[in-house]
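Apart from one protein chain that is not included, each protein chain of the complex appears where it belongs.
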Amino acid sequence: MAADVTKTETTSNPGVSKRYHDMWKWDEVYWASHCIDCYPGNCPLRVYVKDGQVVREEPAGAFKTVQEGVPDMNPMGCQKGAGWTRLLSADERVLHPLRRVGERGDGKWEEISWDEATTEVADSILDAIEEVGPESIVAPSGCNIGPLALVGRGKFMGNLGGITLDLNAEMNDFSAGLYMTWGTFDPVSSIDDWFHSEIFLIWFGNPVYNRIPHYHFISEARYHGCEVINIAPDVGPSASHADYHMPVRPGSDAAFALSMCKVVIDEGLIDEKFATEQTDLALLVNTKTNKYLRESDVTEEGSSRQFYAWDARSGQAVLAPRGTLFWGDVEPALEGPFTVDTKDGPVEVTTVFSLMRERLEDYEPEKAAEICGIDADAIRSLARKIATKRTNILGSLNNASKHYHGDLIERSQILLLALTGNWGKHGTGMRSWGSGFLDGMLAFFLKSKRGPELTGNMLDMAEAMMQMTLQNDPTLTRKIVSVEQSRNSEPMGFVPPVFFWYRFAGYKEAWDNADWHDPSMKRPFEEYFNEAVEKGWWRGADVPHEDSPPRVLIECGGNVLRRTRGGSKRLLEHLWPQLKKIVTIDVRMSATALHSDIVLPAAQQYEKLGFGIPSSHVMNLTFCDKAVDPPGEALQEWEIFRRIAEKVEERAKERGVEPYKDSRNRTYDPKTLHETFTSSGEWLDQEVIFDEMLRDTAMVGTIPENASLEDLREKGFYRWQGLGLSARAVAQATDPQPDETFVPFRKHVEEGEPYPTLCRRSQFLIDHDWFIEADEHLPIHKEPPGIGGDYPFQVSSGHNRWSIHSLNTANDLMLETHRGEPHVVVNDHDAEKLGIEDHDLVRVFNDAGEFKVRVKISSGACPGQVVMYNGFDNYQFPDWAGPNDAEPGMIKWLHLAGGYGHFKYWATEWQPCPVMRNTRVGIEKA
Amino acid sequence: MSASTTGTRQIAMVLDLNKCIGCQTCAVACKSLWCKDEGTDYQWWCTVNTMPGRGTPKDYEEMGGGYKDSIPVRGIAPSREDFGGGWKFNHSEVFFDGNPEHKPLRVAGEQPQWGPNWDEDQGAGEYPNSYFYYMPRLCNFCTHAACVDACPRGAMAKRSSDGIVVRDEDRCRGYQFCAEACPYKKIYFNYELKISQHCIGCIPRLEQGVAPACARQCPGRLVFVGYLDDEDGPIHKLVNEWKVALPLHPEYETLPNVYYIPPLAPAPFNEDGSVNEAGSRIPPEHLESQFGPGVHDAIDTLKTEVEKARSGEASGLMDLLIAYNWQDLFPDFTRDPIDITWD
Partner (left out) sequence: MKVIDSGESSESLEDPKGQAWQGLSGETLALEPAPVDGQPSRYVAAAYQSGAPTGASEVDVIAVRSSGGDFMLRLSWPDGDPDIAYGERKFPDAAAVMFPASGDAPLQEMGSPDQPVNLWYWRPDLDGECQALTATGLGSVERADGGGLSAKSAYDDGKWMVVFRNQGGDVPGKAAVAVWEGGAGQRGGLKSVTGSWQNLEDAQ
C-alpha cells in the first residue's frame, strides 16, 4: 500500500435526489407470507402498497428470541420472496377465464366469461359422472396454493366423490425408510434447534439452495462449535461451508452409514440403553425364518403382535412391553443366540441386533470404502464423532427417498442414529417434513355452521372416543390412537396414485420392466401389484378401478405435467386422450395449463388471505393478508370452486342428474353440491372462513385463546403453544415449550412412549414376507438398478435455488440470477471427453426418453454424474420436453406391501412413490 | 483540513463470507427497491458471485482503476455487455400468442452469453477437492473514493455524516470517468438517462434509522452495518480488534469500507483419499489475491476461535459472528420501517 494514503474530502453532506426518497415511500403496509409449498417457508413479511399497487415486500423481522443463547429466527426470507411482487403483474399471469383454441398445447386461447367457463366445466363433470362415475374426476394435489385452495379443492372433490391423487406420491416427498422404522415419516425439529447440534450431517440435502431462510442456523451452529459435514457425490453449494465434504459414490450411502454402524459397535461406542429402549434391536428373531418371535409362536392363544426379548437377569425370553419402551426389571440382552420353547418345540432365536451385526460384517471400513468411495479412516473418524456428539442429519426435503433404494439408505442412517442415541434430544435427529397442525382447517371440513358450539361438540366427542380407546387397551397412547385413526380414514378423498398411474397413465410398461428394478425382485412386478390388490392391502384406496377411466382432470395449485416422474410425454400420450376436459386453476401459465382445455385465473399471494403451511420447523402460524384485489377477472380459489359447485348444482337440476355412488358405496347428490359446499351459504366469504379456522384452532389451544382474523391482522403470526390433535402433530411426540427450541420424539426418549409401528419400537427388522424374500428385512446396501437403460451417466437432482418448484421459474428477476434457462451440471473432465463446452446445448437421453438442455461445467460435479436441478418448467426446454421425460418414474415393488402392522395407507404416508435419482442417461452435443 | 472533518463519520459494512449462501436475496432486495425505473433494467447495484470466478462485470478485476502508489490508474468503464442482464423474455409468444411448435421460454432476440451471475457454482479445483464460495459486492464507500476523484464535474461526493459516496444525478453528464476509475466496477451507465448510477447506500433508509435493504433482508445474517469508529459496535471489533474483516483488493488503494470475513473451506483429500485435516481447499494464494496478505492471520484467528468453540471454550469472536440477536448486525439501524409515518 502506498505510504501516502489519501482520503477523499468530505466537506459537504449532500443527499440523494428526492426521486429516491419517493421510491421508498408507501401508503399502506400489510402482513404477508407466501402460502405456497416452499415448505417449510412461513416467512413473515410486510408488503408495501402505494397508489393501490403492491410495490415491494420485505421480511418483517419481528421474531423474538425463543431460547436464551440461541439465535433468533429473523429475518427469514429469500430472493424469491423478495421478488414476489414482480409476479403480480408478470407476463405469465392468467387474467381471464380462457378456453383453448385449436389443439391441446397449441398455446392459443379465447377469453370467455366466468359463466361460460363454469358451465363448460360443470357439464363435463356431469357427463363424466353419467358416463363413468365420480372416480373419473381426478384432481392432482398440488399445494402451491394456500389454504383457500386446499379447503376449496378438498370440499369440492370430497362432495363430488372424485379422487385426489396423494401429493406425497406425486412429489415423492415421502420417506419410506423413516416410515418403516418409526411408523411416521415426519418428525421435524424447529430450525433453531439445529443450533444445538455438534455434528451436522448435510446428507441428501442442499440447504444452501433450498433452506435459504434457515441456513444461518447451520453457519451459527458451526461458530458455536458444530462440525458441518456434507455427504454427497458432488461438491455442491452446500459443500462450500462444510468443514468436511465426503464424496460418496452415487447411491452407496447405505454402505457408508452401515460401515459407521459397524465402527460404533466394534469400538464399543454404542449407546446400549437408547438402542434397547427405543428400537427393536433387543427383540428376538427366529434365526431360521428371520421373523420376530411372536407370542403366537409360543402359545396357541398368543398374540401375533406381541414380541419377546431375552432377559439376561432371569435367563429367559420375556414379553416385550407394548405400552412402554422402558424395560422395568428386565435386562434385555442385546446379543444372542438363545433357545426358546415354542408351540413347535425349541427353536433358535437371536436378537435383531445380532442379526444386524452379522450383516455388518460386510461393511468393515476397508470393504465399505471400496463400495462408497470414502476413505476407511474418514469413515472411522466420523463414526467416532457421531457416537460422542449430538448429531443431526439434515435429510433436507427427502432426497434419499427419491432413490430407488432410498428406504434402505434411510434405515441405515437411522440405525446409525439409534446406535449413538441421536434423537429425541436437542440438536439431534433426522428430518423429513411434517405439517397439518391447523386443527381449525381440519375442523372446517366437518363444520356446517359458524360458532364454537359445533367445534366444542366435535372436540368433546373426539376426546371421549380417545378416552374409550385408551381404556380398552392401556398399552395405547394418544399418538398411536391418532395415527391408527388416520390410517383408517381417507381425508379429502386422497388416494395413493399408483393405481391410477398403473391402470390409466401409461406407467405399466415401465414398472413391468424387470431390468429397471432391483434383481432381488423375484417375480414379475405385475404379480406383486396384483397380489397387493387381491390381498386387500389397499382396500378402499386402490381406486380408480379398471372400470373407471379418467374423464375430467382438475389441476389446482400444482403442475402435474412438470412434476410427475414418468414424464409429460407419457401423460400426454396415455392419459390425456382419455380426458374429456382438462381444467387448470392457476395464477399463471404452467406446462399443465398450456395443455389444458380451460384455464381459470386464480388470485396470487397478497391478493387473498392465506396461512403458511403449518410446521414445527418454524413453529408459527404465519399469515398472509389480502393487500390488493386480484387483477383482471382472477378470483381466489375458494370462490372458483364455489362457482363451479354452483353451476354443477344448477346444471344437474336442469339435466335431472340423479344421486350417484362411488366405488366405496358412498352416495352423492349433484343437485345439492353448492348447498353442501357452502353449508347452505355459511361459507361464502373468505374472511369468515379464515376467522372461523382461527377461532377453532384456538379452541384446541395451539394458538392464543383470543385468536381471530382481526387479532392476527395485528400480530402477523402466532407461535404454536401446542401442535394440536392431528395425527402428524401428535406424532411429533413432543409438547412445544415457549422458551425452548423444538425437537420431536422427546416423549419416546424421555417418557418411553411406544412408537406406532408393528412392534411398538423403532423397527429395523421388517419381517414381511416380501422383505425377507428381497433380503431387505434388515438395512443393507444395494446398488441402484439401471433405470433408464445401459448408459454411462447417472442423474442427480434436488430443488434448485431460483424457483419454488416451477412456481416462479419464469420470474424475469430470478431468471437473470442464473442463465435464464435450464442447465445441467457436468464434470469438467467428462465434458472434455464428450467434446462439450460450457453453455453448449446437449441431448440427455435414455430408453425412457430425452430432453435438451444447456451445460454448465464444474469440477464440483462428480464424474459420471449429471446434476439436473428440479423446478424448471417443461416449457423452458426445447420442444417442452423436461427432465421428467427421461425419468421412467419407477416405484419399488416392496412399497406395495401391506397387511403388516403399520404398512397401511394413510394420506401422505405409506405408499409407493416414483423415484428418479440415479436414472441412467447418455449425453451428447445437441 | 476543513472544519467539518472532525465531525466526519464513516459507515462501514462487514460481510461474513462464511455465512453467505449466494442466495441473491440482497441483490433482489436492492433491485426491487431501487432499480425499477427506465435505464436500470440491467442494473444490479448489489450482486453476488461465485468465487473463484469472473465476477460482475465480467473480469472486473482486469478492468483497471483505483490507485498505484497513490497515482490514479487508467481503467475501463464496464458496458452493458460486460454486466449482462436486463433480459426481456418471450413470455407472451410462449404462453398466449399460439405456439404449436412449442418454442421454449427464452430471452427475446439475441441469446445472452453472460449475465450478472453467469458462472454461478462453477468454482475451481480438481474433483473431489473442488471448491467455491460466494461473494456479494456493492459500492465500497471508499475512504479514498476513486470515483469522486475522477469526476471532473464535482457531481460525486463523499458525505461527511456517513461517508456514503453519492452522485448528484442532475450534475452527472455521463462521462463515465467514475466508472473507469472505480476499481470494483460497481458503477452502471443508464443508457436512457445517459448518466452513471450506483448504489446509494440506501440513504433514504439510513436517514430514518433503517438498515440498508441488502443488510436487512439478508437471510444468511451476514451483513453487519455500523460506524467504523464505534468502538462498541461489531464493525470496529471485527475490523480493528479481531482483524478478521478485510477489505477486498486492498492493492487498489481506495481504502474500501466494505470488509469481508474470508471463507473457510472443507478439508481437502490427499492423493491416497485420506483427509488432510490441516489443509483448506481454497489455496491461500487465492485468498491473498482477494483480501491481501492480512488474510492468512485472519484465517488463523478464525480457525483458532472455531476450535475454541468446539472444545467448549467461550469465544468473543464467535459470539460476535453468531449475532444472537438479529439486530446486533446493525445496532444503529434497527428501526422497523413500518414505524415510519410519511407526511
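Labels for the chains are A and B, by order of writing; each one numbers its residues from 1.
FYI, contacts are C-beta pairs under 8 Å (C-beta built on N, C-alpha and C of every residue); 3 or more make two chains touch, one makes a residue touch a chain.
What you are looking at is a predicted structure, and each value in this text was computed from that prediction instead of being measured.
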Partners of the unshown chain among those that are drawn: B
Option from B:60, B:134 or B:189 whose C-beta touches the chain left out: B:189
Omitted-chain contact residue, chosen from B:35, B:77 or B:164: B:77
Interface with the undisplayed chain - residues on chain B: 71-77, 79-82, 146, 149-154, 173-177, 180-181, 189, 191, 194
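Please note the rule applied: only the chains that are shown with their structure count from here on.
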Inter-chain centre distance, chain A versus chain B - centres from mean C-alpha coordinates, in Å: 36
Contact set on chain B toward chain A in their complex: 2, 4-5, 8, 16, 18-19, 21-25, 27-29, 31-34, 36-37, 44, 67-70, 85-89, 91-92, 94-100, 102, 104-107, 112-113, 115-118, 120-134, 142-145, 148-149, 157-161, 163, 165-170, 200, 203-205, 207, 213, 216-222, 250-251, 253, 255, 263-267, 269, 272-275, 306, 309-312, 318, 321-327, 336-338, 342
Chain B-facing residues of chain A, complex: 1-2, 4-17, 19-21, 23-26, 29, 46, 56-63, 65, 69-72, 74-79, 81-83, 85-86, 90-92, 102-103, 105-109, 208, 212-213, 215-216, 219-220, 222-225, 227, 230, 235-237, 239-245, 247, 369, 374-375, 377-378, 381, 589, 594, 801, 810, 812-821, 825, 827-829, 838-839, 856-863, 873, 875-880
